[in-house]
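Just one protein chain is left out here, and the rest sit where they should.
Take a look at chain A:
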């Protein structure tokens, strides 16, 4: 009961507009006369080459890049839309369910070009939201501590491993805290739709005292150092950039979620024309290649990934994602989640 109450409290915190949370970091590119504000959930370091190149090609712009947490960015964008503060010129977020919510609430500006029309239907909605990247949700592991047959290739293998050696993994499994991370919630929600493994996964995680923590960098760092053996549902792009040899990546063979980061031009953006240009640029082969280098565009068809096309689960940009933000549904998922974790912490 306590657990449920606290989960509900968490829910309300995230649903009610929090006092405007500030950005985590800011960077500037270019020195033109026209300011251009991009808010993103992506780490500055990852996107830096692409944005710098864009600023280079558009010398009249000064691009201000603000890095936000996904929930804070959502709250800020929603308040802007309702007539709050200064509207960003573009928003780029991995928590696409929140982007879908914003588009559904008429907080976006439409844009249309041959490049956007060429995107598959799962990667655009209403010509107001576009999926610019392709990033798998992966299992990462420490290559020093786990090797060969011990590496779980699928969720079933992971479940089996946790069941077989609970003590070995106790406190050494990490995943996102779904109450804090919009992206983590999205992955958990997508997992819950796959139903069959999600329940047993939660249970197994609870049993071994899995750690729910906030940030990709923290999780991957922990895996690299060996504090965690395995991290579940980590966005592959972060692994590609942040990790060294100690971190191995697995595209789960049963199914692998594939996320396309959502790009949106907020309603009332002052430089919507430049926002369109940035979108165009992001979709060019040049930018896509740079994003691929940064790990944001995974070549899912490459033979070395060894992933069958049938195991690919794209998270489509459709209004069905609104369910992920429904407060009853969210409360239910959070309750389930925290129940599992809290119960585990009670000896």
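In this section, a residue touches a chain if its C-beta (ideal position, glycine included) is under 8 Å from a C-beta of that chain, and two chains touch if they have at least 3 such contacts; residues count from 1.
Keep this in mind: contacts and distances are computed from a predicted model.
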Protein that the absent chain corresponds to, by UniProt name, given "histidine kinase", "Response regulator", "GDSL family lipase" or "Branched-chain amino acid transport system permease protein" | "histidine kinase"
Touch assignment to the omitted chain, from A:28, A:126 or A:144, lands on A:126
Could you tell me which of A:22, A:86, A:289 or A:323 touches the chain that is not displayed?
-> A:323
Per the touch rule stated above, chain A touches the missing chain via residues 82, 101, 103-106, 121, 125-127, 193, 318-320, 322-323, 326-329, 332
